[in-house]
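As you look at this complex, bear in mind that one protein chain is not there, while each of the others sits in place.
To keep things simple, chains are lettered A, B and C as they appear, and every chain counts its residues starting from 1.
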Amino acid sequence: MSAGKIKVILSKVGLDGHDRGAKVVASVLRSAGMEVVYLGMFQTPESIVKAAIDEDADVIGVSYLSGEHLVFTPLIVQEMKAQGLEDVLFVAGGSFPPEDIPTMKAMGIDEVFRGGSLSEDFVNYIRSRAGEKEA
Amino acid sequence: MNHNEHEDGKVDPYAGLDPVVNMSGLEIEPLYGPDVFEETDFARDMGRPGEYPFVRGVYPTMYRGRPWTIRQLMSLGPPQECNQRIHHLVNMGATGISLCLDMPTIMGRDSDDPMAEGEVGRCGGVAIDTIQDMRDLLAGLDLSKISINFVSNSQSTVILAMFCALGLELGTDWELLSGTMQNDILKEYQAQKSYYFPPEPSVRLILDTIAFCTRNLPKFNPISISGYHLASAGATPIQELAFTLSNGFYYVEKAIEAGLDIDEFAPRLSFFFKAHNDFFENVAKFRAARRIWARTMKEKFGARNPASWRFRVHTQTSGSSLTAQQMENNIIRTTVQALSAVMAGTQSLHTNAHDEALSIPTERSEKLALRTQQILLYESGAASTIDPLAGSYYVEALTQRMEAECEDIFRTIADMGGVVAGIEKGYFQREIAESAFRYQESLERGERVVVGLNRYVEEEETEIQLREVDPDFEKNKIAALKAFKEQRDPEQIRKRAEELRSVCESGENVMPVLIRAVQEGMTLGESVAQMKDVFGVYREQAIF
Amino acid sequence: MGIKDLSPKELAQRVLSGDRRAAARVITLVEDQSDNANEMMKELFPHTGRSMIIGLTGSGGSGKSTLIDHLISRFRAMGKTVGVVAVDPSSPFSGGALLGDRIRFQSHSMDDGVYIRSMGSRGYLGGLARATADVVRVMEAMGNEVIIIETLGAGQDEIDIIHVAQTCLLVLTPGMGDDIQAMKAGIMEIADLIVLNKADLDGANLCLRGLEAAVHYGLGEGPGWIPKVMPTVACASKSIDVQGVDDLVKGIMEHQEFLYETRKIDEVRANRIEQELGLVFKDEVEKVVFAGLKGTGKKQGYIESIRAGDNDPYSVVEEVLATFLKVENLE
Partner (left out) sequence: MSTDPSSSTKTKEQRRVNWDAYLQAYYEKPASTRTWSGYDVKEIYTPLDRTGESYEKDIGDAGEYPFTRGLHRDMFRGRYWTRREVVGIGSPADTHERAAYCFQNGATGLNTIADVTYEMGLDADHPWAQNEVGLTGVNISHIQDMETLVGDIPLDKVSWSLITASTAAAPTMAQYVAVARDKGYDISKLRGSIQNDPIHFRYCGFRPACPLDLSIKLGSDVMEFCTREMPKWYYTTVNMYDLREQGITAPQEIAYGFGIAMCYIDELIRRGLDIDDFAPRFTFYVSCHIDLFEELAKIRAARRMWARLMKEKYGAKNPRSMQFRFAVHTAGCSLIPQQPLNNLVRIAFEALTAVFGGVQSLHCCSYDEPMCLPTEKGHLQALRTQQIIAYETGVTNVADPLGGSYYVESLTDKMEEEALRYMKEVEDLGGMEEAIRTEWLDHRFEQEAVKRQKEVDDLEKLVVGVNVFTSEPEKTTPLGVQRVSKTSAKSQIDAVKKLKMARDPNRWKEAVARLRDDAADGKNTIPAMVEATKAFATTGEMLGAVREVFGYSFDPMNILNSPFA
């Protein structure tokens, strides 16, 4: 069966190099039948969005770890708007205080997953929502 | 610290180190080694878990078979609210419940008693006047599944009667009722001071409950011989150990004198210890207790049923170690104490809430206390193997040492004519008071450090959410009690009262009569009043 | 403005105007073998066939991506726009894939003259080769002058894919002696350049000689292109340690010149078309047949009859083609 695979761009952003979580998520999504394009470290909002365009991705996932979530989230959302990627799902994983989750959503992120999430949590979310945005 | 010096064995490596004594005042070596086993016969002195002398645990599989019971102590004045909290705790994973009573109930008085005014349902205790309160308290709970621990002493016969009566109402077979009645009067005279009858009749009532449970409630512990309160009053770990065990042995003697078969009742005796701050002393205390109990039951009292040799204990972390200052520090203290209780092989455990020193625990702090045990059980790996500290040179040495010290104290007590004599002479009270004083002194001198209390003190304004009892509760409770009394048959009550007095006088077991009485609606206050008439009340001569 | 609402025609128009998003979308439709993919390919086809197409194959860890990263830089330096199709294996169990090549291409992540597309090998009905071939056409249509195809390993699929390329590079590393033996038969024959990457590792020289021997052993008689064996060191953390890449580019250009001078290029293009024709045929016929069988329960019936020994695959296929294709032909 080949049709309609969910394609996910997974990336770190900025200088933070804690990529262990992102890599684990990548292999989890792969096992969940998704095609994961892993960009690795030192990406910018621009490079992430450009990759999402070329790969015709359904989802952009970034991993934060060093309190940079409030800095980069709006920048990425901005760039997605500028490039007309409103139909692409934007999720983030990593560590941030619960206080910031509403803030990040207000900035335009679709969903966040903090440490101690189970695979099924984000797999199921992406399955349902990415499907939605497909249609 | 120069290596070579030691090589030629000239220098004592520890010369110049200040001596260190633990909470029991025992001096602790800087290092323990294999020599602690010089006189150990492993088969005789340690054995395997579940085997005599049970040092390594009272059951063969311990937590591998089933974890300790996560038994959280709680109470709220109104029985209905209290009931809700029980459901809440159980749903969060508590596997047992301990219930405190409010002051009037503890003193054997009803809510409408003038002496009870302003105290009804306060200080985290539930007000139990009648069987109706018992109904509200345990509504919706499957009594054949959950084990309830009543922190009840002088009034235990009445509470037990209500519990049994409720069992009948709900059609729950008595055989299935599980739980514990604290019901330990000796420590009340020694420390806690909530008694009304003199020692003789008090002990007789306890024997009645023991006899009654042995025959009718095989899964129910009629008594929990408690060191916790002795420790809270100031007893050192070694005193807690020795006094509690000697109290235990006293009950055993009396039961035997009363003609009970040791191998029938002994298996139902259970204990209640405190988990102190001193981690290893605490572990040694439990391990020593298991060995002493087993040996004495077997060798002195000739028990033949291995179940009679088992020292089964419930543990509570040390409330007295908690500080009102820097509340969160109490989370750490409770954590360390809980860990030591589990390493010591406790059968069930209550972990204190960290805001206890300031207020009745909130739902949040109660939850954290519960989670502390769950993290210990599921994450820390401490429960993966049985008696993990066994063989540790320090732990084994300390266990041996505490056992020896304990025997000395037993001798002292025997010399003054036994436990009750000791109480009347004020021995226990004095010993405990002195320990408390010495501890206070060591705090003030800064010899013993309590973080946030006498070291690293901070300015802080603690804003904590206090949980207060509904101010109208007392009023409503009294009204409800009045209504309850009105719908009773006064004639019946009078009859039951006479019945009760006569069995108290005749020395027959009071339980059957009491059960019938509370079924008819006799209140706790009324029942206790009848007994006071027969037994009289005890006055302690002040000890200085 | 949702790009997904555009008609096949409009999409194709955008691709021709070099619109990356449109191209990306079309490629997805091709990958997903969606029904109107053919429609768009029809639109695009006339505008393809002029790019330089380079294929790289070789087993994992041979450093293909890094090599490609260098090639991109060199072609960009020549002012050429570059498209890259990087195929990675999909998990046979989940069907998912981890596509990591972009990590290596990071230095080009912001270059609009470079278009990179990662593909999972998936479990294509019509074969990965067809999808790849179509993707290459799309990239041509959007105006990329050089197109690099990266595939993993040396399966039949890969060989089919490589048939699309004009210049085929086989990437090996020292200490792959056995693989080389195995490859003598297969890919060696279609390799125009054999790259010995990680040539700084022990045993490189030995391996180099072995390869040269193998090449000459495999040579047919008559004048023609003699495959070159080229040592490179592509995966170096320091630019000064990178070796052989310039020669490799030279080699590629030489081969291209050879193709044009000898007019072999037409042959190569013909091969490509033949290859694609075959792939499309196989694919479409299969589609038609299975579409026809769908729901009729016949397929199960055939399988049963073959299992029971009352029939055999060959007769079944004859019978099926006879019926279905005729029906199709009548229309």
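Note that in this section contacts are C-beta pairs under 8 Å (C-beta built on N, C-alpha and C of every residue); 3 or more make two chains touch, one makes a residue touch a chain.
Fair warning: this is a prediction, and the values are worked out from it, not measured in the lab.
Counting contacts over the entire complex, the absent chain touches A, B, C.
Only one of C:Asp241, C:Glu267, C:Glu304 or C:Glu318 touches the absent chain when the whole complex is considered: C:Asp241.
Touch with the chain omitted from the figure is made, among B:Ala191, B:Leu368, B:Cys406 or B:Val510, by B:Leu368. When the full complex is taken into account, the listed residue touching the unshown chain is B:Gln326, out of B:Thr172, B:Asn305, B:Gln326 or B:Ser442. Shown as candidates are B:Asp113, B:Glu281 or B:Glu431; the residue that touches the absent chain is B:Glu281. Take chain A: the residues that touch the chain left off the picture are 12, 14-20, 23-24, 27-28, 41-42, 66-68, 71-72, 95-100, 114-120. In the full complex, chain C contacts the hidden chain through residues 107, 237-241. Although one chain is not shown, part of chain B still touches it, namely residues 1, 3, 6, 13-14, 17-18, 20, 22-23, 28-34, 36, 42, 48-49, 56, 61, 63-67, 69-70, 78, 80-81, 83-84, 87-88, 90-93, 95, 136, 139-142, 145-146, 277-281, 321, 326, 328-329, 331-333, 335-336, 339, 367-368, 371-372, 374-396, 449-452, 455-456, 458, 473, 476-477, 479-480.
As a convention for this text, only the chains that are shown with their structure count from here on.
At the far end from chain B, in terms of centres built from Cα atoms, lies C. The central chain of the assembly on a C-alpha centroid basis is A.
For the pair chain A and chain B, the distance between mean C-alpha positions equals 54 Å. Remark: chain A residues 1-5, 7, 26-27, 29-40, 42-44, 46-47, 50-51, 53-56, 83-84, 87 touch chain C in the complex.
Residues 1-4, 20-21, 24-25, 27-28, 31-34, 90-91, 93-100, 102-103, 106, 109-110, 115-118, 120, 122-125 of chain C touch chain A in their complex.
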